[in-house]
Each structure stands twice: as C-alpha cells, then as structure tokens.
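Every protein chain but one is kept in place in this view of the complex.
== chain A ==
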Amino acid sequence: MAERNAEEVREQPLTPAQTIGPFYGFALPYPGGPVIVPDGDLRVHGTVRDGAGEAVPDALVEVLQADPHGRVGGLFGRCSTAPAGRFAFTTVRPGATGDGCAPHLAFLVHARGLLLHLHTRMYFPDEPLNAYDPVLAKVPNDRRHTLIAVPDRDGLRLDIRLQGSGETGGDETVFFDV
C-alpha cells in the first residue's frame, strides 16, 4: 500500500466561507434551537456587540458542549440574536472533557458583516479546574475574563464583543483559531 504525505494529496482545496448575510432568520433558526437540554437547569445568555458597543441583532450563535459526563457530540444549540442582539440557551452544566479542559461550552458566532464565523468558549466562574485548563492557559491573563461567564439573576451571562473598543481593544472577546 503506497503512502503519500499530506502535502502531495492537497488535491481538494477548501470551499471558501462567505457571510451568513442579514436574511437567514426565516431559514436557520428552529423552534427547539435554543433548548440544548429540555428542562435543563442552566440558562446561558448574553448580548453580541460590535466594535462600537452596539448590539448585533443579526448574529446567529451556535453552541456545542459535553454532557454532564464530559461526552461531546449530543448537545447542540442554535439561537438567533434578533431582534435585540441577545441570545439565550437552556442547558445543563457540562462535565470536564477528556482532553483535560475544564467544563466549557464551545461557541460559534455567525453574523452579517462577518465573512468567516468565529469560535469562542464559555467557562464557568468559580470552577477550580479553570486553573488547569490548557486553553485558558494560552489566553493572556488580562483577556481571560472575556471567556468566563458572570452569574446574574437569569443564570450565567456571557457577552460577546466581536471587536474591542479604543486603542487597546482589551474588552474584545477572545476568539480561537481552531
């Protein structure tokens, strides 16, 4: 059996991405989309904002997470941010995954004006395993807070800032090159 290295078989160049555009709302959201786990006891919500701090009412947020035992695959959610830039999911707290990561939710953000979607994550506040998480370890100290949800009376809040403000842009959400 002949073997060829990956370079030589790059015969299938990728199809480029394009923006989701403004008018996906009649197509992609579905009634159960924001309910990752029916009757889940955790509500995760937030607002997607742009570089001016304005709410982004035409984003689509997708979530993939592990189940309470740390198994990934079965739990997926999708929520549009129409009409006020807000999203909310009903779910349960995941377990730690097998790669040594602290419990987290993987987020994908699509939006008009975003030519290629963005990956980010939500971690849990007061989670001791965060200190050992290999992904958080790669994030500069002063930006780590953008990945950690804030408890409020509605559950856990994770606001997503597509672009930071000012010169430093320090409030920009950490996005990942996966």
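Keep in mind that, in the parts below, contacts are C-beta pairs under 8 Å (C-beta built on N, C-alpha and C of every residue); 3 or more make two chains touch, one makes a residue touch a chain; residues count from 1.
Rule of thumb we're sticking to: contacts and distances are computed from a predicted model.
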What does the UniProt entry say the missing chain is called, choosing from "Dehydrogenase E1 component domain-containing protein", "Transport permease protein", "Sulfur carrier protein ThiS" or "Protocatechuate 3,4-dioxygenase beta subunit"? "Protocatechuate 3,4-dioxygenase beta subunit"
In the full complex, which residues of chain A touch the absent chain? 1-6, 9-28, 32, 50-52, 54, 56, 62, 64-66, 72-76, 97-99, 101, 104, 106, 108, 110-119, 121, 135, 138-139, 143, 162-164, 169, 172-178
